[in-house]
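Following: one structure in structure tokens, then a few remarks.
Shown here is a partial selection of chains from the complex, left in place.
Note that the chains take the letters A, B and C in the order they are written out, and that residue 1 is the start of every chain.
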Amino acid sequence: MTDITTPPFKNILITGAAGALGAVLRDSLRPYAETLTLSDRQPLGEARENEKLVVCDLADRDAVFGMMQGVDMVVHLGGAPRENTFQVILDSNIVGSYNIYEAARQFNVKRVIYASSVHAIGFYECTQTIDANVPQRPDSLYGVSKTFVENLSRYYFDKFGLESVCMRIGSCFPKPVDRRMLATWLSYDDFSHLCIRAVMASSVGHMIVYGNSKNSANFWDNTEAAYLGYSPQDSADSYRAEIYANTPVPDPRHPAVRYQGGQFAADGHYEDPNAN
Amino acid sequence: MTDITTPPFKNILITGAAGALGAVLRDSLRPYAETLTLSDRQPLGEARENEKLVVCDLADRDAVFGMMQGVDMVVHLGGAPRENTFQVILDSNIVGSYNIYEAARQFNVKRVIYASSVHAIGFYECTQTIDANVPQRPDSLYGVSKTFVENLSRYYFDKFGLESVCMRIGSCFPKPVDRRMLATWLSYDDFSHLCIRAVMASSVGHMIVYGNSKNSANFWDNTEAAYLGYSPQDSADSYRAEIYANTPVPDPRHPAVRYQGGQFAADGHYEDPNAN
Amino acid sequence: MTDITTPPFKNILITGAAGALGAVLRDSLRPYAETLTLSDRQPLGEARENEKLVVCDLADRDAVFGMMQGVDMVVHLGGAPRENTFQVILDSNIVGSYNIYEAARQFNVKRVIYASSVHAIGFYECTQTIDANVPQRPDSLYGVSKTFVENLSRYYFDKFGLESVCMRIGSCFPKPVDRRMLATWLSYDDFSHLCIRAVMASSVGHMIVYGNSKNSANFWDNTEAAYLGYSPQDSADSYRAEIYANTPVPDPRHPAVRYQGGQFAADGHYEDPNAN
């Protein structure tokens, strides 16, 4: 099932471990570390063998520095998972990620695998095929925060040698449910495989890799990251008929149809639903 | 067999429908439209259910405007299919295509799928791998007319928002019969699949896509059009031994061998065989 | 004044010689040919010494072939100078230019210098700097016809070795009169100099060169054509204050402001002013 026999890492930290993607990695990264440290603001359930659970806010510097001791590999999924107020984005995604990177530097962590997003480049049109070197074009404050961490991680590599793989994840769900996901869908298995390749690669320097499955429809040229050996096995293609049947013929000029970021690119300024 | 359950379009027009490629689409596009309008200068046989047949010359503006009423999608295959006198090329390919595009604009057609050709770029060498953004290099007056329509369609999109997919078709025949077709062959099934992807894609803007099957030998980088989700299933490779046995070892310096356009690139100025 | 002592060419043909640009070249190309053949549909005045005047329509094949005898260099300015009906564009620019090129081939003319236009690429945004290899993006039927001749001339070079320089002329007027011309202006002297460089260059193959003066504001990267040695001496910069004073602050989102083609990119479909 896995491609190793003994855990190559002492302690892998997964942030945002209570989310759906975190749950996937909680299983699949298990054989790769002697200890799996799991962190989230939400409860993480029962600790399994060799797991260490930390409930904390990533914006809490002391908490982050505390849990990073002894960690030699980080998979950083934590933060606000979609558009929000600037204050929330600032605290959860910008300050939180800074804390992760600064702690990683101080504790000589080997590498950080970061869950970036299609929304870092969501304003490219769907008809454009882009590689990892195009200028960022975020489609939301959320997307802007993803570009912030991509650049922050570049800085930490260029200056301090801290390696990072930034995964620009498309749509990671159990199955694709709209026409855009025929291109952007990333299956849980492929996501898991991509993370393992990023963790296990001999030398990554600072890389940006796109995360989608082996879909015929595709926005992204992943050639730049070929060295990782990421080889997706699933495909959105088998859901095409179902999706065509369940979704209306789209208007090609609507921003949510034209742009890679989909609805994020179409939404206006975020209005806090809890504001009054 | 198809990937839809109800026809997404009211009326798809196929021009050049009496030709071999037209016959292929007459079958495969059937489920995608409530009405299939078929046009050609040649007889089109019996109309099948939901078909509308129009025998006309595309250079006849009134005839074109007449048959375009109610059409919401066009697959434009019509015109002279190979090198000819300038006058024939002018009437059939240049004036005829202008009529199609101008009618499409006036009747708010959603999209035109245009059968461009390898001969629009036939003077690139076989050893060059080209994408859809290279400058056009036509190998014949026929090829020049293909570049004319590619540019005309770009204009209609940039100014009026009329979408187009220009398919640079290689060698669309029942099977590959010479060494060049090991690279350029497009099977009928793959051609059909490509047209369906072009018709069904959510948003295409103005795209140029190369049309060949999944041949190991290949001149073209189709990455730019990856979004369409075109995924060819056939390959010229299985005909390799047969072709090697039946064709002599080629002279690598002969224009028909060196250039992607093959014999078109080698032929001199077209001499009208009927002239006296 | 000129850089030669004896005329290097026997007979230079200038088409469109009755226009403003034709008048410029009628003077400046004089020393470069033993005979200067001047053609236009409009009267050309009195023939000066060593001039040969031909009033004809370029769509008239016999007339074109007649005047091309003995010509060894062509500067082809003739044709409709701005947007018009498709029929006028077809006759004047497409058929007319075909006649010129086909005659040039048959009479072994050494080279054709062709007056292409910014309108061949008028739908690029002003903030994009483009070189001669970008895909054409015409802003009008006029612009489409310019791309037709660019591609036709490429074909004539690739197949028959007939050399061409296609000059994508910006705004060639006595002086710049609007803000866009701060970038696109081409002075008469610089135009003249560019034509002489194109005529005199040792080997040009098939080249596309942008034609504007040494303006600080610029849309075009002319590096590809550096070999010609075109070195503009005039600049629109000295007219900046005058233009700023005489023109309103523009709306940056208006098509005539956003696109390199200016007003051509903003105009709708051409309505024949003489139609009824």
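One rule holds for everything that comes next: contacts are C-beta pairs under 8 Å (C-beta built on N, C-alpha and C of every residue); 3 or more make two chains touch, one makes a residue touch a chain.
Bear in mind the structure is a predicted one, so any value in this text is a computation, not a measurement.
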3 chains shown - copies of the sequence in the complete complex: 6
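The rule we apply is simple: only the chains that are shown with their structure count from here on.
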Chain-level touch network, classified as line, ring, star, complete or other: line
Same-site or different-site touching of chain A by its copy chain B, using the half cut: different
Chain separated most widely from chain C, comparing mean CA positions: A
Chain occupying the middle, per Cα centroid: B
Whole-Å separation of chain centres (CA-atom averages), chain B against chain C: 32
Rounded Å distance between chain A and chain C, as computed from the means of their C-alpha atoms: 53
Interchain centroid distance [CA atoms averaged], chain A/chain B, Å: 41
Sequence positions of chain A contacting 2 or more other chains: none
In the complex with chain B, residue positions of chain C that touch it: 86, 90, 94-95, 98, 102, 105, 123, 133-141, 143-144, 147-148, 151-152, 154-155, 158-160, 265, 268-269
Touching residues (chain side chain B, partner chain A) in the complex: 2-5, 8, 110-111, 161, 163, 200-205, 207, 223-231
Residues of chain A defined as touching chain B within the complex: 125-127, 129, 179-180, 182-183, 215-219, 221, 237, 240-241, 244-245, 249-250, 252-253, 257-258
